[in-house]
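Every protein chain but one is kept in place in this view of the complex.
Chains here go by letter, A and B, matching the order in which they are written, and residues are numbered from 1 within each.
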Amino acid sequence: MTTAGKRARYVLKRLAQAIPIVLAIVILNFLLLQLAEGDAVDVLAGEAGSATPEYMAELRAKFGLDQPIHVQLARYLWNVVQLDLGYSFRHEMPVSELIVDRVFATGLLMVATILLAVGFGILLGLLAAVGLNTWRDTAISIFALITYATPLFWVGLMLIVVFSLNLGWFPTSGMENVAMFYEGWDRVFNIAHHLVLPTITLSLFYLALYTRLMRASMLEQAGQDYVTTARAKGLTERRIVFVHVLRNALLPVVTMAGVQVGALIGGSVIVESVFAWPGLGMLAFEALFARDLNLLLGIFLLSAVLVVAVNLVVDIIYSMLDPRIEVG
Amino acid sequence: MTIRTWLATGLAASFLAFAGPAAQAQTAGGTFVYIVQPEPPSLASYLSTSGPIGLVAPKIYDGLFDYDNDLNIVPSLAESYEVSEDGKTVTFNLRQGVKWHDGEDFTSEDVQFTVMEVLKKVHPRGPNTFREVTNIDTPDDFTAVFNLANPAPYMLRGLSGYESPIVPKHLLEGQDPRTADLANNPVGTGAYKFVEWRKGQFVRLDKNENYWREGLPYLDRVVGRFIPDASTRTAAMESEEVMYGAYGAIPNIDAVRLKDLDYIDVTTEGYSMINPMALIEFDTTDGPFADEAIRKAISLALDRSFLIENIWFGYGNPASSALSSNFDPVGLYKSGMPNYAPNADIEAAKAILTEAGYDPSGTVATAVLDLIPYGEDWRRAGEYMKQALGEIGVEVELRYEDVPTWLKRVYADYDFEMNVNFFYQLPDPVLGVHRHYGTDQIRQGTHFVNSSRYSNPELDALLAAGAQEPDAAERSAIYAQIQEILADDMPVVNLFEMEFLTVFNTKLKDHATSALGAYGPMERVWIEE
Partner (left out) sequence: MTGFWGRFARNRQAVLGLGILAVVGLIAATAHLFFPEDPFSLAGRSMSPPGANGFLLGSDSLGRDVAAGIAHGAKTSLLIGLVATIVAVCIGVIMGALAGYYGGWIDDVLMRTTEMFQTIPSFIFAILLVAIMKPSIESIIIAIAVVSWPAVARLVRGEFLSLRNREFVQACHTVGMSDVRIMLGEILPNCLSPIIVIGSLMVATAILIESGLAFLGLGDPNIMSWGFQIGAGRTLLRSAWWVCTFPGIAILLTVLAINLVGEGLNDALNPRLRERS
């Protein structure tokens, strides 16, 4: 009971610490965006072909862009506090609706990528660590580094050329087949089918990180006292590696996966662009170039909240896995 | 005498033209998937002429007219029209029995409301197209009488479903059209009904079962897909996930390659309505380019054919005047203008500079060249120009910014020296060309007008005369003079008449039957089994 109580207090404390950070991110980005030339009205009018200055002034008034900056900021923050992310100038829709539409796609890609990258990273890191300094270790390290160092879009386009055009195994782009509009399980399989190439592309980039982390972590653990103790107890090497070392070596990998969630939202822009995956990264990218202030801030806000939440969850998992806490 | 134009004959003729070479039985059904890029901001074609909106909205909204590939009028919501002898009254006889997608009847009230309350007020080009319209009478449900202050022959070219969509009065009345929900949930009279717009993915339209053209459309469904990356768009075309991509959706280099596949073809048809021209605008008020000699030298130093061959892969024609040669059939284009050549003439350029007192072997001018942020091709063009202009001593640095920054710099702040851009010249110079040169078009803060701030009273008088002259020969003479002045003053260096490409799957039939091409209603499109 007391552990649970402690944990709840810990969670509350962390959340309290996170609020100023999230607000600071919003304010920082709000101010940065004020430095950008042009606004949403310029973009809308530019795309429209031609518009009178009077019309543009009316639009600015409608969006509240004619107000002084501190008034705009205060208004925005007041709305955020009331959990209202405002209205997208460009899409003429509430920001929250736009974001919710994309969260599913982004989440799908993120989870699939992390699972694939972490899964294979653990496997490869383990193989490398077990065969330390053999040809296998070298080959795995070099492979991981090459996947990391190859520009993402190049990998993506090559996968499209090979697997979509030459072999015809996977669709080139999009999230589902828009000629058929499948429903039920067929739709699930169809989306999964579309998910394969973007996931592989994105996870190749992160694979190197997890492989190296896993390898280093395994080596680190192998030198710990408890391993010596286990050996002294006469446990088999196999049992030591797969039960004791592996379990502890996973901790930093899990932590890293948590940290990566934030990076994934932004880092997937290129993959989303190449595969026309309707995620938050592309939405943010387009919002920036359309000066769709509310939308961009909403995405920053959401990703900040997400990072904070995931890190918190990771910390809790970590504290549950950590042998010292377990013993104590 | 009343000029009375019955469109029935024209209609029969155009039907023959359709049926002539491709006398096949159309198959009904199927889903037409095409590329819409970038994703449109909304579907309010009555508020914005933005390209991607044009790819979707005209399939939902009809205009009074449509136009065939030779720009002849084809009846749409207007079955016929009459122009009074003095040119100041235009009467449209509207089609009966047309219903909006929500089941309401379409009437002349809708036409009156659309033009007077929507297009004239909030459409970017509407105030210009309909500027002479003082009021519209609706003697009955199917007659709309436009009363004009002055004759406006060009107005009849601007009545397509893309340029002037007719919108439902009952869904907009009493609201500000700019904030109405119709923008994201369009209701029209067109061949396809709006169903769903999944942001970041696609917009879906289904067949309008009650469409007023009997037996049309053939397709069950039209889906516009958003694919941000150009290489992926090409791949999707190649894998037959999409069937059609227009307005440069497929880069020219890929189009040239895809053309060799037996299931893909390429056409330049369907763009006669927009008539695009690539060009360089200058700050003519200050800095090095206030001197017309340098501008003329630049026009001669740039190799227009090189740009077309190496960057646009053969699609386009070197500009030879301020007006596109597409105006030749209507007699407005004049050939043989000075200071225009298809290939670079460095010697002539240097001669002009030397005569004006510069030393072209040294540094004539240093400047920043802004590039229109609409894609890679323009960057390549800028990189080429930087090299080419270096040969006549004009040292430029390139600047490539994002759309809002660039628009603000060029049209609101006038903080530029030279700017690569392209303009739609549209089917009449009054609609597309005048805005670039008239003194009254120096409108700070308005995009795509006279940002060069070129002002010449003699030219202004000619522009005003050209807009109202009903006689074809007289008009032709006026525009010849206009072009001579512009070639001599060179406020804008016109580079080349652009040719957009439409790449399509050969299973797709009858998709280029309108002058508006991809911006057209596409009601006759069908897919071969």
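Just a few scattered comments:
Quick note on the criterion: a contact is a pair of C-beta atoms (placed from the backbone, for glycine too) under 8 Å apart; a residue touches a chain by one contact, two chains touch by 3 or more.
If you're wondering where the values come from, they're calculated on a predicted model, not measured in any experiment.
Of the candidate positions B:27, B:310 or B:366, contact with the unshown chain belongs to B:310. When you scan B:240, B:383 or B:484 for touch with the missing chain, the hit is B:383.
The chain not shown here is touched by just one of B:205, B:243 or B:371, and that residue is B:371.
The chain not shown here is touched by just one of A:56, A:159 or A:265, and that residue is A:265.
The chain not shown here touches subunit A at positions 17, 20-22, 24-25, 28-29, 32-33, 35-36, 132-133, 138, 141-142, 145-146, 148-154, 157, 161, 219-220, 222-223, 259, 262-263, 265-267, 269-270, 273, 281, 284-285, 288-289, 296, 299-300, 303-304, 307-308. One chain is missing from the display, and on subunit B it is touched by residues 230-231, 234, 251, 253-254, 257, 310-311, 371, 373, 376, 379-380, 382-384, 386-387, 397-402, 405.
The rule is simple: only the chains that are shown with their structure count from here on.
Per-chain CA centroids place subunit A at a distance of 41 Å from subunit B.
By the touch criterion stated above, subunit A contacts subunit B in their complex at residues 36-40, 42-53, 55-56, 58-59, 62, 90-93, 98, 101-102, 105, 153, 157, 160-161, 164-165, 168, 171-176, 178-181, 272-276, 278-279, 282-283, 286, 288-291. Residue ranges on subunit B touching subunit A, taken from their complex, read 31, 33, 38-39, 41-42, 47-51, 122, 124-125, 127, 178-179, 183-184, 198-202, 204, 223, 225-229, 231-232, 235-236, 238-239, 241, 401-409, 412, 424, 435, 443-449.
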